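All remarks here apply to the structure that follows.
Heads up, one of the protein chains got dropped from this complex, but the rest are sitting where they should.
When the chains are written out, they are named A and B in that same order, and each has its own residue count from 1.
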Amino acid sequence: MIDLDTGTFYMLVGTVLFGIGFYGLIAYPHLLRKILAMNIMGIGVFMIFIAAAYGSGEGDPDPVPHALVITGIVVAVCATGLALSLAVQVQALTGSPKLDADKE
Amino acid sequence: MILESEIWLALVVLLPLAGAILTFMAPRYAPQIGTVSGVIVFGAVVALTLAVVESDATRLTVGGWGAPLGIDLVADGLSTLMLLMTAVVGLAITAYAVGYFGESSAHKRAYFWPLWLFLWASMNALFLSGDVFNLYVTLELLSLAAVALTALVGQPAAVQAAMRYMLVGLAGSLMYLMGVAFLYAEIGVLDIMALASVSEATPPVFVSAALITAGLMMKTALFPLHFWLPPAHANAAAPVSALLSALVVKGSFYILLRLWLTVFAPLGDTFAPYVLSALGIGAIIWGSIQALRQPSIKLLVAYSTVAQLGYLFLLIPLLMDDGADRQAVLSGIVYFMIAHAMAKSAAFLSAGNILHALGNDRITSIIGMSRKMPLTITAFALAGISLVALPPSAGFIAKWLLLNEAIDGGQWLLVVVIIAGGLLAAGYVMRVVGPAFRQVADDQLAVANPVVPASMAWSALGLAILAIVLGFTGVYLLDVLDIGVVILTGGEA
Partner (left out) sequence: MTFYEILLVVAWLLPLAVGLWQIARPAHMLRYAPYTAVPALVAALAVPLDTSFELSWLLLGATLQLDAMGQAFLLFTATLWLVSGVVGMAYLQKDANRPRFFGYYMLAMSGNFGLIIAGDMLSYYLWFAVMSFASYGLVVHTGAEFARRAGSVYIQLVVIGEVLLFAALVMIASDNGSLLLPDASDATISTLAAVLVFISFGLKAGVIVLHVWLPLAHPAAPVPASAVLSGAMIKAGLLGWMRFLQPAEFALEWGEFLIMAGLLSAFYGALVGVWQHDPKAVLAYSSISQMGLITVGAGASLLLPPESQPLALSAVMLYALHHGLAKGALFLGVGLIGTSRAMVGLLFVPALALAGLPLTSGAVAKAELKYAAESLPPVWKDSLEMLLPLAAIGTTLLMARFLHLMWTRATGEKVPHPIIRAGVLATIVVGLIVMPIWSQASDALQKSLEPEKLWVALWPILAGTVIALGYGVLSRGMPALKDFTIAAGDVLYPLEALIHGLLGGLVAVKKGVEAVADAIFVWAQRALQPSEAQKETAVALELRLRNWTTAGSWLLGLALVFLLAVWLGG
């Protein structure tokens, strides 16, 4: 087995989550899925920040990334809200939850 | 100065923010409050510029917290010029919007003003941000305001375009943030100058550079990631199109420029700058070809933006080359940004006038309109002169600076592209200007008596005249650019 310390492990998980989110964004035409995929990407990024705060695990964790993550979550919530309301508008105006160019 | 020069740094962010909140709370008086806010913000930016010119680059530690937990605002020559560019275009768009939204529904009027002032505030904050995380926040705020403004028209095409724009914005900023996370994990600081002084060519920095550059490229609509721009810019309301095309794309490009000059300077001798340059060439050619094929004026102008953005990336290899005159290359690029901002906003505002007066913006509808709407057509023609870079115009000076550096650097391919790009631009500009100046009898005009409100006609013309006049007064602006240390060589602070 590969020997992983905690920080590196969370960093890998964060990267994988980001990748999964990115795949969801580009692969599925349904807007709701895209928005959820974005949120998964965001969580991946936050995970990396947390891993950076942990550092090598010795001493106190770095407080700065926590502040960044909290700010990031606030921004993500706002963005998700706007994206959801736009998606609802798209559904209402075009009768479809997908963008024209993404329809098969 | 009555006020400390650092105070202006805070005011240019706070004032539009206050205006936004006021217009939101009192929608009935939104145009009045918005106009007054626009003038005040413009004044504050001018005051900040004077302060910076007088007393060199300034830094404000907001609330006295200081890095790393606090937020620092920094104004050097580059940021000041960007603020000034935003303020000038912003003021003209404010004047235009008074006329434009004067007749539209109360709903649109109520939302345009707060969103526009929010956008202005986040734009200003972006240019003043001194650390990479703050840049992320402002970039995201900028996107949110821009997306909401795009959707304001409410038509299906506009809402779809806004939705796509939203997803692009989110994906781009998340890639950027991912890059920042890697950078922080590797280096442990966020301040740009601090990062620049310690960053080295290590794998995490490579990954970070790739993520940040790709994300920002998409937000700057660099070919072939420009797919979201034409529908968004062409379907939005005219003043919104103007500020999206003239200003918002410059925000993400500014970050790209700033970071490559500092944090990623150690990667300057890799192939990466050449990749950007190659994509720039692609953008000029592809954007121009598309512009030559569009049936409507706004789409044509939007594709022209795709093409013109290519010029910004063209000389990145020389910008990163220690052997070249990097300050001169930067001057060329920045001047191009400014020239494009003036010309493109003028072009979109006049396209908006045409749409307003004729009910559509098909190129076939404007045949013979130069007699009926001389101010608007003149504005478009003058903006076109600057886009084609005919002398004397700001576009000419910008291309002259770029051309000179390309020749000095022996980059003959770029010389050919710059010149060919001008010819292509002449082609698509003439597609509009030519028919407009054709002489036809009155009964063959699409609309016999088109009406354009004076504030709309004159603000478009004002920007267009500025696009020409800036061709005469280049030196002062370039002097401002020299304030503060903008270019770092080889990662030394």
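By our rule, contacts are C-beta pairs under 8 Å (C-beta built on N, C-alpha and C of every residue); 3 or more make two chains touch, one makes a residue touch a chain.
Just so we're clear, the structure is a prediction, and the values are computed from it rather than from any experiment.
Student: Any idea which of B:69, B:106, B:198 or B:407 touches the chain not displayed?
Tutor: B:407
Student: Which residue among B:225, B:324 or B:464 touches the omitted chain?
Tutor: B:225
Student: Write down which of B:123, B:272, B:300 or B:366 is the residue touching the left-out chain.
Tutor: Reading the full complex, the residue touching the unseen chain is B:272.
Student: Among B:31, B:130 or B:471, which residue is in contact with the omitted chain in the full complex?
Tutor: B:471
Student: Mind pulling the chain B residues that touch the left-out chain?
Tutor: Within chain B, the residues that touch the unshown chain are 164, 167, 171, 175, 201, 203, 206-207, 209-211, 213-214, 217-218, 224-228, 230-231, 267, 269-272, 274-275, 279, 289-290, 293, 391-392, 397, 400, 403-404, 407-408, 471-476.
Student: Using the document's contact rule, name the residues of chain A that touch the chain not shown here.
Tutor: Answer for chain A: residues 22, 25-27, 29, 34, 99, 101-102 touch the chain left out.
Basically, only the chains that are shown with their structure count from here on.
Student: How many angstrom between the C-alpha centroids of chain B and chain A?
Tutor: Spacing between the chain centres: roughly 28 Å.
Student: Spell out the residues on chain B that touch chain A in their complex, using ranges where they run on.
Tutor: 68-69, 133, 136-137, 140-141, 143-144, 147-148, 151, 155-156, 159-160, 162-164, 166-167, 170-171, 174, 177-178, 181-182, 184-185, 188, 190
Student: Would you tell me which residues of chain A are touching chain B in their complex?
Tutor: 11, 14, 18, 21-22, 25, 31, 34, 38, 41-42, 44-45, 48-49, 51-52, 62-65, 67-68, 71-72, 75, 78-79, 82-83, 86-87, 89-90, 93-94, 99-101
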